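Then we have subunit A:
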Amino acid sequence: MDREDVEVRLDALADDILEAGGHQDLVLVGIRRRGVQLANRLADIVREKTGRQVPTGSLDITLYRDDFAQIGPRPLIGSTELPSEISDHRVVIVDDVLYTGRTVRAALDEIADFGRPRRIELCVLVDRGGRELPIQPDYVGRAVEVESGRQVAVSVPEIDDDLAVHTVPEEPEE
Partner candidate 1 sequence: MRPTLIRGGRLLDPSRSLDEAGDLLIEDGKIASVGGRITGPDGAEEVDASDLVVAPAFIDLHVHFREPGEEHKETIRTGAAAAAAGGFAEVWAMPNTDPPVDNPAAVGFVRAEGERARRSRVEPIGAASREQAGEQMTEVGELVSAGAVGISDDGRPIENSRLMRRLLEYTQAFGIPVIQHAEDTELSGHGVMNEGVVSTALGLEGIPNASEAAMVARDLLLAELTGGHLHVCHVSTRQSVELIRRAKEEGVPVTAEVTPHHLALTEEAVRDYRTEAKMHPPLRTEEDRAAVREGLAEGVLDLIATDHAPHHYEEKEREFDDAPFGIVGLETALGVGVESLVRTGVLTLSELVDRMACAPARAMDLPGGTLRRGAPADVVLFDPNESWTVDPSSFESKAANTPFAGDELTGRVHRTIVDGRTRYRAEPDDRDAN
Partner candidate 2 sequence: MSDGRPAANLGKDLVGLEPLSGDQILTILDTAEPFKEISERQIKKVPVLRGQTIVNLFFEPSTRTRISFEFAEKRLSADTVNVSATGSSVEKGETLVDTARNLEAMRIDMVVMRHGAAGAAQFLGDRISSNVINAGDGQHEHPTQALLDLLTLRDEFGGLDDLRVCIVGDILHSRVARSNIWGLLRVGADVAVCGPQTLIPRGLEELGVKVFPHIETAIEWCEALYVLRLQLERMNAGFVPSLQEYNRVYGVTSERLDRSDDEIPILHPGPMNRGVEIDSDVADGPHSLILPQVTNGVAVRMAVLYLLSGGEPEKADAAKEGEA
């Protein structure tokens, strides 16, 4: 997907999110790192469409990973910044790629430590299948099949100077 494709998909995702539940108690929470930029983009689109800035937040799920004992600590932890009040709100978790579901599982745990949202939903730009947990997205930009040996790489301008989705050769397994 090139920049134009991605922008079209994001616009459609914003529509879906608004259609499903409006914007009144909506909170968009991106998972670090690229989910945060996507969440901010979605918030910008929502503001264009509704004239209202919805609160956004970012999650660093490092401390909630379930493979900590295997891979050990990662010295650089991003900060988790959530809007002061998420209880009784509709929280939409935003991430770039949904794969095994383990990251989303960690994000759910972390959000629960901040409060009890009315509802939590999941929005991803790309669903590449391969789930290892019973987690499904509510909003999907595009579902793709990925050949074995390759993986999905999302680029966002803030990090990668581009807005695009590619498949690239897979990093070796840990």
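The working rule: a contact is a pair of C-beta atoms (placed from the backbone, for glycine too) under 8 Å apart; a residue touches a chain by one contact, two chains touch by 3 or more; residues count from 1.
Candidates were picked such that all candidates are chains of the complex that A comes from, given by their letters.
Computed from a predicted model, the values in this text were never measured in an experiment.
Asks: Spot the contact partner of subunit A in this complex among 1 or 2.
Replies: Of all the numbered candidates, the touching one is 2.
Asks: In the complex, go through subunit A and note every residue touching candidate 2.
Replies: 60, 62-65, 67-81, 96-97, 99, 109-110, 112-115, 151-153, 171-174
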